[in-house]
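Missing here is one protein chain; the remaining ones are kept as they sit in the complex.
Moving on, here comes chain A:
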Amino acid sequence: MIRLKDISKIYKTKNGEITAVKDVNLSINKGEIFGIIGYSGAGKSTMIRLLNGLEKPSSGTVEVNGQQISSATGTQLRQARQKISMIFQHFNLLWSRTVADNIAFPLEIAGVPKAEREKRVGELINLVGLSGRENAYPSQLSGGQKQRVGIARALANNPEVLLCDEATSALDPETTDAILELLLDINKRLGLTIVLITHEMHVIRKICDRVAVMEAGQVVESGEVLQVFQNPQAEITKNFVMQVSGTKESKESIEQILVNYPTGKIVKLTFIGNKTEQPVISQIIKEFDVEVNIVHGNITQTTSGPYGTLIVQIDGKPNQVEQAFKLLETREIQAEVIDHV
């Protein structure tokens, strides 16, 4: 559906060249929700703008829906853009137009006749749950409602791809979840391919099927969301995973325990899928002569299943502790000993 091949983007500035994107190869399948995560300045804004030709690559090719976007110009590019919609962090609605007229704008651009426009706008307003607000102006709406207008506007011309540029970063947590639900719903119902960029792992785990992690213009890691969560490779990915597993907060208490109980072992257990439901801790305590002290626990839902982390302290005779570890291995649970923080 989307294929980026050997993409590099270099900006020329007065102070020399800046490489925003470097040697990126990526392919995104039809109908999936693909997330690109990175801190600001990682190049993800440039990446998403390469997909609708708002930015042109310095080298490499961008292909979307069978069309080469990186080389398209004029009418060809404008027509392609009607099938590659975009929503924005700050919504970017026209304040001078009502909700209905904002949603009608892309239809006007596409040259849809007035009667048909009105009908389509009505459908879209229902789809995003804004009935009764047709004639309000953007200034009269809340952030969440504004993003709903943005989504309706993006869907107006029945696009194949929806690009989300930090679409929930300006919203509060609850509204974020509501908008993410809406995006997931649209993806399921319309079979739309969604590409989103974000700096929040929460967004990735909530709706994405696959994820690419970006750092300094390069994709450092990519794969199925659950796999990346379970087994992050790059340092930056580990940091992002910590955002949602909540292990960042427990760092201090782990430090304290390491000092107070020098004999025991602190172990981080990672469960995925239905393994999260196994009662392993009680098994360990029953079968071996060990003490288990729970430091931190967390279960996170992703679209492809649950993902859990549990940090425990296991204390006891060395051979008993070792056997407990072996049991964990047979259960296919990842156990990682933490001896320093």
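Here is the rule we use: a contact is a pair of C-beta atoms (placed from the backbone, for glycine too) under 8 Å apart; a residue touches a chain by one contact, two chains touch by 3 or more; residues count from 1.
Here, contacts and distances are computed from a predicted model.
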| item | value |
| --- | --- |
| UniProt protein name of the chain not shown, from "Sarcosine oxidase subunit gamma", "Serine-protein kinase RsbW", "Thiolase family protein" or "Methionine ABC transporter permease" | "Methionine ABC transporter permease" |
| Among A:I18, A:I109 or A:I299, residue touching the chain not depicted | A:I109 |
| Touch with the omitted chain, as defined above, among A:Q82, A:Q230, A:Q283 or A:Q323 | A:Q82 |
| Sole contact to the chain not displayed, among A:K22, A:H90 or A:K251 | A:H90 |
| Touching residues on chain A - with respect to the absent chain | 52, 54, 77-82, 84-86, 88, 90, 92-97, 105-106, 108-110, 137, 139, 153, 157, 163 |
